[in-house]
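All protein chains but one are shown at their positions in the complex.
Presenting chain A:
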Amino acid sequence: MSAQKKRTFKIEAFKHRVELDPKYAEKTWKVLEHAIHEIYNHNASGLSFEELYRNAYNMVLHKYGEKLYSGLVTTLTWHLTEIAKSIEDAKGGLFLEELNRKWGDHNKSLQMIRDILMYMDRTFVPSSRKTPVHELGLNLWRDIIIHSNKIQTRLLDTLLDLIHRERIGEVINRGLMRNVTKMLMDLGSFVYEEDFEKPFLEVSASFYSGESQQLIECCDCGEYLRKAERRLSEEMERVSHYLDASSEVKITNVVEGEMISNHMQRLVHMENSGVVNMLVEDKYEDLSRMYNLFRRVPDGLSTIRDVMTSHLRDTGKQLVSDPERLKDPVDFVQHLLDEKDKYDKIISKAFNNDKTFQNALNSSFEYFINLNNRSPEFISLYVDDKLRKGLKGVSEEDVEVILDKVMMLFRYLQEKDVFEKYYKQHLAKRLLSGKTVSDDAERSMIVKLKTECGYQFTSKLEGMFTDMKTSIDTMQGFYASPYCEIGDGPTLAVQVLTTGSWPTQPSAPCNLPAEILGICERFRTYYLGTHTGRRLTWQTNMGTADIRAIFGNGQKHELNVSTYQMCILMLFNSADRLTYKEIEQATEIPAPDLKRCLQSLACVKGKNVLRKDPMSKDIAEDDAFHFNDKFMSKFIKVKIGTVAAQKESEPEKQETRQRVEEDRKPQIEAAIVRIMKSRKVLDHNTIVTEVTSQLQSRFLPNPVVIKKRIESLIEREFLERDKTDRKLYRYLA
């Protein structure tokens, strides 16, 4: 409703009337004062709200607002002083209850007073910038009751004492606590903070500092963390029950600081129960608890991570340098995979799949796998073992899982080209001996390598598969052609391999028995007749042969042997006893291979078709061999393996290494040229960094080697040194 002016006018008219009774204000105030007393004495039921309201209304209207307000302050002060006395007099445990009860009364009275003085609150208070009635009541309560000498410290001590009692296991009246802390909050959050929260946090800190000291002396790590966790949840529960929500962060910070931060290092390194022990014994629950607790404090997780990393590195280092383990590459890799599985499981179960932990795990593996420069070979051997025999009767998905795991190890390798080299060798052996279990698995492995390293990496491997297929066609052609004379002679299966795709070792061909030579020559004529301009070289070190043998008591056996072994055995068709020297001369098989063959022919129990003089495990140069007449076997077919899945001997290893180094040279050169072509001018260090990053997916090039390659490129005039600045190289188009 409008008409502001008219109202002002009317009020002046009222003023006139009031002047008739000078005692009006005094009388009216007396009525109100009496009412306030009655309200505090719980006697309000007889009072008329309307009358009191009207009186207050008129006092304000007649400009006695100031008198009304100051009267109110005086009356309230008087009442609160009385209340303070009665609270001070309360004995022992009744103190808090009395305080709480009086607070309730005061609140109720205050509301009634505010209601009857509403008009003053609405008009006089804002215009004269006074504190509104309700707030005034709270302020007075704060100053007169809470901040009174006798009550302030007593209240604080009582509260802290109750909390301490609850901490040591007693049951306290939480409802009362809740009311009292709420009262402190109602008086303003700074009252709560200053009069209660601050000292509360200090007392808590010293309590937990003491308790954690005591616990850490007598508990193991898991036990300690369990207790810390319980304390933490207790405090949170306390906050939710009877403290203000804003305290939660503060008190949990205190507990975390005292119980976790301060003892972090000691906890993780605790002997027989620290992180290392938990990791070793797969204590998922403890680790998970530790993770969740340590996550709350700064540097907590990195502390766990550091311990895990150093433990991983130590055990990994031991693993890869343990000579016992190195004896069996398959077991070695299996062990690595198991270790990885174990930690993957820990991270997913206990560490919430934390990315930083996964990274730490990966970097640790990368670190120690590359400590052993035979890792690429071993991983390839592991795949070899799996693809040869390990995957029989395993479903396709499981094969994928195993191969994926291998790929994961592969990713850690820095020298991926070394792996490629070995993988090629092993694949060649598998393909040629027809021992691969599943073509699908082989191909899937190739696809994985391809996605990981690109087409270049696998093109030769794929070439090998193509060769195998064309060889089958060629053989069919050969047997259909007039070149092959079908008779009693041996059957020949030739696999024609493209030079370059296969890891051929330039081995001196051994002397083949006459029976075989004939058909070999016929094949050569056939093949060169259909494909002109090609050259065939026999790789006798890679073939296999099936031969039929009749033993002493007329027992017939079919022996499945390598080409070399076949050559040796054929010699015994014309002699019963041959010395090592004689065999070597007749076959011209290279010594290490010969020894290996003889070992598998004479020294393996159940497959010893030859007898050796003297009987011993190893082959010596002056040994002699007999045809073993008494050879017995349950099987008609006897497979005499060359010692399969051999890891390389030391000189072979050196050789492979050297070949890898050779292969790296053109790759490094290509990278340098690629970089220089786009950048034109570059200084030495930048080239080295760029080359390293380009080749990282395959291997880590040695800076010295890079320098040599640059020099070589300068010699061949791909690059030149800058004439003024010798550190700069220029690209010569």
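Points to keep in mind about this one:
Going forward, contacts are C-beta pairs under 8 Å (C-beta built on N, C-alpha and C of every residue); 3 or more make two chains touch, one makes a residue touch a chain; residues count from 1.
The rule we apply is simple: contacts and distances are computed from a predicted model.
One subunit of the complex is not drawn; among "tRNA (adenine(58)-N(1))-methyltransferase non-catalytic subunit TRM6", "Elongin-C", "Large ribosomal subunit protein mL44" or "Mitochondrial inner membrane protease subunit", its UniProt record names it "Elongin-C".
Checked against the hidden chain, the listed residues A:44, A:297, A:407 or A:728 yield one contact partner: A:44. Shown as candidates are A:57, A:291, A:502 or A:729; the residue that touches the absent chain is A:57.
Only one of A:73, A:90 or A:118 touches the absent chain when the whole complex is considered: A:118. On the side of chain A, touch with the chain left out of the figure occurs at residues 1, 3, 6-7, 10, 39, 42, 44-50, 53-54, 57, 108-109, 111-112, 115-116, 118-119, 122.
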